[in-house]
Every structure is written in structure tokens, then in C-alpha cells.
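Of the protein chains in this complex, all but one are displayed in their positions.
Letters A and B mark the chains as written, and numbering starts fresh at 1 in each.
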Amino acid sequence: MKIRIGYGWDSHAFKPGVPLRIGGLAIEHPEGLAGHSDGDVLLHAITDALLGAVAAGDIGSFFPPGDPRWKGADSAIFLNIALEEIQNAGYRIANVDTTLVLAAPRIGPIAGEMRERVASLLDIPLGDISIKAKTPEGLGLDHVAQAHATVLLER
Amino acid sequence: MKIRIGYGWDSHAFKPGVPLRIGGLAIEHPEGLAGHSDGDVLLHAITDALLGAVAAGDIGSFFPPGDPRWKGADSAIFLNIALEEIQNAGYRIANVDTTLVLAAPRIGPIAGEMRERVASLLDIPLGDISIKAKTPEGLGLDHVAQAHATVLLER
Partner (left out) sequence: MKIRIGYGWDSHAFKPGVPLRIGGLAIEHPEGLAGHSDGDVLLHAITDALLGAVAAGDIGSFFPPGDPRWKGADSAIFLNIALEEIQNAGYRIANVDTTLVLAAPRIGPIAGEMRERVASLLDIPLGDISIKAKTPEGLGLDHVAQAHATVLLER
């Protein structure tokens, strides 16, 4: 067995009047995440973790922020490119563990649905994807969402 | 061999007149960590890393912050639930690596004792738990403690 590890991180600021999209889900909330694409902080962190695990670059090298093609893009497109990279390298996902850090909205009530969506996007069993959430206690970061993602690959 | 990875993160603000508890140790310090439970930022991060590795939820789903049962609770209780979850899933801990980020107190002089305490709580050999520390240089976060924990499980 050969194994590899990857870690990805991302942040986006909240912005009024923008739809909120996290983990491929549209979420009811007064603000969304600002970004060139759909601002999906969780899918971006997972994408970077997958690319990092096979040393294939990073999300910015595949999808330059200024490129008009990715304006408002569905971040599932980014994730799919990362999945292709790990397949090309001959690996499959053992498991993915993620942590969202944000003051609001509460993730707990929608974590199940979000996991199902991400499992489907990654084409892995529900038991191999974890989505945890924390508030940024003491950090003064209530206007930002951050995501950490760690992945283990095997072949 | 089957393996899984987990990553947990936590933060708590320092608060005067509260006992400081990190890694299950009572530490002499003018301030402690504010929180609904005993505020043990390190045990919370490890708990989340373990839960995440087996996709069993997060510390907030097992121990909702508002629940009066966990007011001032010993965070070893949270850790024990996470250990049960990984045992139920058939896994054991390969190793745990953690990083505390805080301006004070200095962790170096007590890191050995803290490792012994955490090893005992996790019921693993001393050589399978690492506790590192950093100051938050340039971040303006001297009033907060953060913890990162990463775990590798095998069965």
C-alpha cells in the first residue's frame, strides 16, 4: 500500500447580497462569501488538500483568480479537476476530514445534508467524509469563514 | 491495514479569574480560558480530530455549548466519548501530533508533564503523542489560545 497526505486551507469574507454556498449547498443566510468564483470555502480547501496530496499544484495554479472563465464558477468544477489529478496519479481517497470556522450560520443542523452533497461530489461513501464546525472564539473574525481540510489517499 | 486521518482545531479567549487548564493539567497563570466547559483548548482539538477521523460528528454535536450538563465540565469527558467512537469503529490511535498557539504561559517547561497527562487520557504510549507550542507572531492574538491536533488511526 502507498499512502499520501494532503492539507488545504481557505478563507473568504462575508458580503451582503451574495448567495451563500458552502460544501456545494445553497444556504439561506443574509450574507454570502465574497470571491471570484462562488466562494465555496469548503470545496476550495478540499480541492487544495487533494492537489497537495499528489503535489499537483494548488487551486490558484489551475484557476487563476483573475480569469474571467471562473467568474461566479461552481466550485465543483475545481474539485473535479483535483479528483482527476489524484486518479491520474493512481490514488483513491481513504478519508477526508474538514473543519469550518465561522460565527454564523450554524452548520450543525445542515451538516448531514452537506456531508451527503460533498460525498456525492467526491464519489466516496458518506462514512469517509467528515464536516465539523467551530466558531472563531476570541479571534474577532465573525465576518469571515475559514475551512481546513485534511485528506488521506491510498493506492 | 486500514488507516484514517483526522484534524481538529479550537480557540478560546483568555479571561482573568478563571483557572487555566490545558491538556488536562491545571496551570498556574493569572488568566484562564473562557468557555462553557473547562475551556481546555488542547483536549477539545484532539477530541474533534478523533471524531473527524471516524466521521462521527464534532464536539458541538455531542456536547452543545448551551447544555447545562457541560457547564464547567472536565474536558476529559469529551475525549472519552471520542475514544469510544473510534473503538466502536474498530480503530486504534497510531499517533497524535498537536500544536498550541499562545503568547503565554510558556509551554516548553511543562510540555513533558502535559504529554504524560494526555498520553494517560488517551491510553497510548508517551511516544505516540506530541505537544508543540508556538507564539502567534505578528497575529495580534496574545489574548487567545489556539490548538491544532492531527491524528492517524489504524486497524
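Quick notes on this structure:
In the analysis below, a contact is a pair of C-beta atoms (placed from the backbone, for glycine too) under 8 Å apart; a residue touches a chain by one contact, two chains touch by 3 or more.
Quick caveat: nothing in here was measured; it's all calculated off a predicted structure.
From the set B:Val101, B:Met114 or B:Ala145, the residue in touch with the chain omitted from the display is B:Val101, counting the whole complex.
The chain that is not drawn here is touched, among residues B:Arg92, B:Lys132 or B:Arg155, by B:Lys132. Remark: the residues of chain A touching the chain excluded from display are 1-14, 34-35, 48-49, 51-61, 141, 143-144, 150.
Annotation for chain B: contacts to the undisplayed chain at residues 1, 3, 5, 7, 94-95, 97-99, 101, 108, 111, 115, 126-130, 132-134, 136-139, 148, 150-152, 154.
In this text, only the chains that are shown with their structure count from here on.
The angle of the rotation superposing chain A on chain B, based on CA atoms and rounded to the nearest 5, is 120 degrees. Remark: chain A and chain B have CA centroids separated by 24 Å (rounded to whole angstrom).
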